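These notes concern the structure reproduced below.
Excluded from the complex is one protein chain; the other protein chains are retained at their positions.
Take a look at subunit A:
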Amino acid sequence: MSASDLTPPEAARWAARSGLPLAPDRHAEVAATADHIHAVVSLLRELDFGDAPPAAAYRVEGEPYDAAV
């Protein structure tokens, strides 16, 4: 476990801040998965992005939304 890893109670608190209350039996598994994802994604901090904008695109005309999972 690295210094930046989340403990299970920290994962629960962060999730709650995101509006996702986690049952106690979820804390450890979510913390471990979140730490793994974090370790993978953090590699991008090595990059010098210069002026590169995000690739996210949208059309200024807008479009209607479709709801319901």
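We take it that contacts are C-beta pairs under 8 Å (C-beta built on N, C-alpha and C of every residue); 3 or more make two chains touch, one makes a residue touch a chain; residues count from 1.
We adopt the following convention: contacts and distances are computed from a predicted model.
Engineer: Have a look at "Aspartyl-tRNA(Asn)/glutamyl-tRNA(Gln) amidotransferase subunit A", "Spore germination protein", "Abc transporter, atp-binding protein" or "TonB-dependent receptor" and point out the UniProt protein name belonging to the hidden chain.
Structural biologist: The record for the missing subunit names the protein "Aspartyl-tRNA(Asn)/glutamyl-tRNA(Gln) amidotransferase subunit A".
Engineer: In the whole complex, what residues of subunit A lie against the chain that is missing from view?
Structural biologist: Touch with the absent chain occurs at residues 6, 11, 14-15, 18-20, 22, 26, 29-30, 33-34, 37-38, 40-45, 47, 49, 52-59, 61, 63-64, 66, 69.
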